[in-house]
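Inspection log for the structure reproduced underneath, given as structure tokens.
Of the protein chains in this complex, one is absent; all others appear in place.
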Amino acid sequence: MRTLRIPTQVHPPVYYERWYRRWFWVGVIFAVVFAWSLASLNINLRLFWEGIPHFLRLLSEMFPPNWAVFTRGRVLWSILEALSMAFLGTFIGAILSFPLALLGAKNITPSPVVRALAKGLMAAERAVPTLIIILLLVVVVGLGPFAGVIAISLGSIGMLGKLFAEAMEDVDPKPLESLTSTGATRLQVIRYAILPQVLPSLVANSLYRFDINLRAALFLGVVGGGGIGFELHMAMNLFRYRDALAITVMTLGVVWLAEAISDRLRRQIIGRELLQ
Amino acid sequence: MNLASVKGLARYRALILPTAILTLLVWGAAIVTRVNLATLVDGIPRGVALWRHMFPPAWDAFSELLAPALETVQIAFVGTVFGVLFALVVGFVAAANINSNRIGRETARGLLSAERALPDLITLLLFVAIVGLGPFPGVMAVALSSVGMLGKLFADAIEEVDPRPVEALGAIGATKAQIIRFAVLPQVLPSFIANSMFRFDINIRMSIFLGAVGAGGIGFHLVSAVRLLEYQAALSAIVVVLVLVLACEKLSDIVRTKIFGQAVLR
Partner (left out) sequence: MLTVKNLAKRLPDGRLLLKDISFSVNKGEFVGILGESGVGKTVLLRCINGLTMPDSGEVMIAGPHVTHRINGNHQELRKIQRHIGMIFQGSILVKRLSALENVLTGRLGWISPLRSLLYGFTDEEVQHALAAMERVGVRHLANRRAETLSGGEMQRVAIARALIQDPYLLLADEPVSNLDPKNTEMVLDCLRPLTQQMAIIGVFHTPQLVSKYCTRAIGIKDGVIIHDGSPHITRHMQEEIYGAEWEEDTARPVAVA
């Protein structure tokens, strides 16, 4: 049914378009692209259906989880490695982001060129997937968690820099003005007027990034950066399913615990700040 | 010691304990991760050498990389579509103003929460165990990992809808389905689309990473090139990845401004 157009003498014409007409072309393009993608990816739902009994058999082979895998030491150590990578990486990343954020904040850096460069750098880093960073780092500093730490540090600069800069721009300008008017240098203003106001949110944002980095750290092992992903992958490939389940459960537990602690800390910090 | 400096010191006393703990943690983490500044310093000439090996990118490799790049995008696309579909269903079930059954709602929210806690790699390994290697498990992993986040965003958006038109239509005899279609959907469609595009962006990155782990696509080619020491091909792959990520961000920006710019919504 075509769009209804009702001509009148006194009033402007009225249009009524039914939904399928409005969305027609979008719908067609979408459907075509979707069908084509399904075909070229060989997505065959029958495969899924046939895979289910196979999967159920797998599940039965996974129970009960083999907790003994942790006595071998390597696995437990990998989890510790992942936690340390995430922690150190976030820490270093935050330290590196701080000066970059200062350069990008409107109320601290007057030069728009410098600000644009800083923000551009941060945006560019955000665009680069951590995968690329870790692959290159492994070539340069070798396999292992050290590469992971550097990758996580560098990979956090984009997001933390942006969040920090925004926090700095949101600061109450009065202490800044009063300090500058008494002749304080830029550095002193930062140290005494900005830092105290912005510290809680810096810590909160870093904790947020820590959560993200922990998940990444756990799995960097698969591409060579240390962490539990390697162990898990190995276990699955060697058909040691009971080990795999144990590792998975432990990993999930660690992630859940770390995120819960990080959330508690964040809430405490933000809560205290609100009270101020 | 005058009064001023005593007072100054006292202010810092509260910071002593946290600083000590922090230092301990940093030091411990550095040991565990085998931080070695010497390695880093050694790495610099190696990094320079690497760059010289990588540059210029292998121009002939670009044409070979188009197909895998396309595959990566398709995996993200199909995965996002399935994810959105499931998330819509679960989202409506989880919304308080649509589903009056409290148990059903809490279950839905619980499932969404549980899914968000699942790391991506685990879901991929899970699906590989069911259907084998290739892009199919990748698609399913992308879909499943999207449901948690999208489902929550959708449910929240539905619950934040202006309840008065919803009630007004209920008062004149419209059925639940009609109310959803005419009072809820118009309010919530722009945010659905924006959130889906946002998730698509995330899924592109996930698709690249999953490729590195075996799901096919450009991630796989990148990792292979590095492992085979074909650094120029690797640089080509990196360039393609960057172009992909930036193009998708741009696309998602365009769609989102278009949506919030005009009356999308009928």
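Which chain is which? They are A and B, in the order written, and residues in each are numbered from 1.
Note that in this section a residue touches a chain if its C-beta (ideal position, glycine included) is under 8 Å from a C-beta of that chain, and two chains touch if they have at least 3 such contacts.
Just so you know, these numbers come straight off a predicted model, no measurement behind them.
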item	value
Which residue of B:G28, B:G134 or B:P186 touches the chain not shown here	B:P186
Residue of A:R18, A:R72 or A:R264 in touch with the missing chain, whole complex considered	A:R18
Residue ranges of subunit B at the interface with the undisplayed chain	162, 164-165, 167-175, 177-178, 181-183, 186-187, 263, 265-266
Touching residues (missing chain, whole complex) on subunit A	1, 4, 6, 11-12, 14-16, 18-19
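Just so we're on the same page, only the chains that are shown with their structure count from here on.
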item	value
Whole-Å gap between the CA centroids of subunit A and subunit B	7
Residue ranges of subunit A touching subunit B (in the complex, touch as defined)	17, 19, 22, 33-34, 37-38, 40-44, 47-48, 51-52, 54-55, 58, 80-81, 83-85, 87-88, 91, 127-129, 131-132, 135-136, 138-142, 144-146, 148-150, 215, 218-219, 222-223, 226, 229, 232-233, 236, 244, 248, 251-252, 255-256, 259
Parts of subunit B lying in touch with subunit A, wherever the complex brings them together	25-26, 28-30, 32-36, 39-40, 42-43, 46-47, 50, 70-71, 74-75, 77-78, 81, 117-122, 125, 128-132, 134-136, 139-140, 205, 208-209, 212-213, 219, 222-223, 226, 234, 238, 241-242, 245-246, 249, 266
